[in-house]
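Removed from the display is one protein chain of the complex; every other protein chain stays in position.
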Amino acid sequence: MHFEIAYNPAHSLATAYLGPHESFRAEAQAMVSMSSTVRTETTATSKGQGGFLRGLKRAAFGGESFFQNRFSTDGSPGQVCLAPALTGSMVVHQLSVGRDLFIQGSSYVASAETVELDTQFQGFKALFSGESFFFLKASGQGPVLINAFGAIEERELSGELVVDTGHLVAFESGIEYTIGKAASGWIQSFLSGEGFVLRMRGHGKVWLQSRNPKEFGSTVGKLLPPREG
Amino acid sequence: MVTCSTTVEMSTHLNAGRSAGLFRVFFAFIIALFRKFLGGETIFVNRFRAPGGGEVVLAPSLSGHIIQKTLQGGQKLFVQSGSYLASTGTIDTRLKFGGLRTLFGGEGLALLECSGNGNLFINSYGGVLPIPINGSFTVDTGHIVAFEGNLDFKVRSIGGLKSLFFSGEGLVCEFSGTGTVYIQSRNLSSLVSWLSPLLPA
Partner (left out) sequence: MKYDIIDSPDYALLQIVLSRGEQIVAESGALVAKDTGIAIQTSMRGGLLGAAKRKLLGGESLFQNTYTASSDGERLFLAGAAEGDLRAKVLERGESFFLQSGAYVAHHGSELKIDTKFGGVRGFFSGVGFFMLRIEGPGTVFYGSYGAIHDIELSGGSYTVDTGHIVAFTERLDYRIRTFGGFKGLFFSGEGLVADFQGQGTVSVQTRNAASLASFLHPFRRIKPRSNN
């Protein structure tokens, strides 16, 4: 089982190629198309029954829930095409044992069954921006498919870096971080438009996205017709 | 701001223009607060400084491109206010309205008149296409990124009365003279129209 990506950087499409009797898991909304030889089943229900996710918390932020579909083949090979909700790129990261990956919740697309996922909630809410975000911890080995809003940039961190939370896609364990505000003071935060940042320290890889989903959401959202409360 | 090195300091200032007297600053502050609360563009700017050196990575909110223009001498560039990303040097930006409606963030043209010496970074929704004009050219206002200061421009509705209400096209800007207009290939107004039927109550 492996993933191949086309149409980067703006309109990425990932194709999962499955041999006979192979399977993988993907975020619920990601399926675009698939060959008729592939079966699907849901691995996590709203009641959080078992499945492949340990310690699954139903993470509901702004209507998002973390559910997965399991795609598998029987005696014949098959293909599944996957895509995220927003314009942007995807990348495959080969996870290896001992080098865990923290993935921002909405950046996860799919992974091999040999990858274990843990939801770790970083429930940090800001007074003005209403920001909150959660991370998934991916451990084990095998391919992990990650998406970015905009272009994806992989950086090798060695030292310190300040990263806007909305632009963080993933980072390797071994990197420490503290959360702070980009601006000093609450008024400044409100006026500057800059929200929360992570001051990251250590050694390892950091993946960034060139656009911020929440900024895009609020820019367009306020132009849309109002909704029922 | 996407990332920056820890040596970079950020401070927030009112963008009232460099040589603004007290009255202009006051007026700009009221306009800025007014627009911030009505959800329009704000004219507070962030200044990034790194006395010992450092790196700042900036990105706009919409998907698309970023272009760089160098201004010098008396050159002037009008930039649609949502398209301004950043500038360096002594570049001054003055907010100009193409009609009273833009004060409320509605249709029309909110422009930043940029002049001075330095680099100007402009972003687009979608791709950017520079169009050299020699005569007359019409651009849907939602598709204007920037245009050179020597061009004449007039904001109006696209056709007759019927077109105003039914064409689905908003306001257009008619340019005349000689100069370059930068157009973007997407606009938020069309995105909203396309998406609205799919939204639940």
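Labels for the chains are A and B, by order of writing; each one numbers its residues from 1.
By our rule, a residue touches a chain if its C-beta (ideal position, glycine included) is under 8 Å from a C-beta of that chain, and two chains touch if they have at least 3 such contacts.
Keep in mind that this is a model prediction, so the values were computed, not measured.
Interface note for the absent chain: among B:Gly64, B:Gly82 or B:Gly179, the touching residue is B:Gly64. Counting the whole complex, the residues of subunit B in touch with the unshown chain are 63-64, 126-127, 129, 131, 135-140, 143, 158-159, 162-163, 166-169, 172, 174, 181, 183, 185-187, 189-191, 193-195, 197-200.
Along subunit A, the points of touch with the absent chain fall at residues 6-7, 9-13, 28-29, 31-36, 39-42, 62-63, 65, 67, 69-71, 81, 83, 85-87, 213, 217-218, 220-222, 224-229.
Everything that follows uses one rule, which is that only the chains that are shown with their structure count from here on.
With centres taken as mean Cα positions, subunit B sits 32 Å from subunit A.
In the complex of the two chains, the subunit A residues touching subunit B come out as 10, 87-88, 150, 160-164, 167, 182-183, 188, 191-194, 197, 199, 208, 210-212, 215-216, 219-220, 222-225, 227-228. Touching subunit A in their complex are the following residues of subunit B: 1-6, 8, 10-12, 36, 39, 42, 44, 46, 59-63, 188-189, 191-192, 195-196, 199-201.
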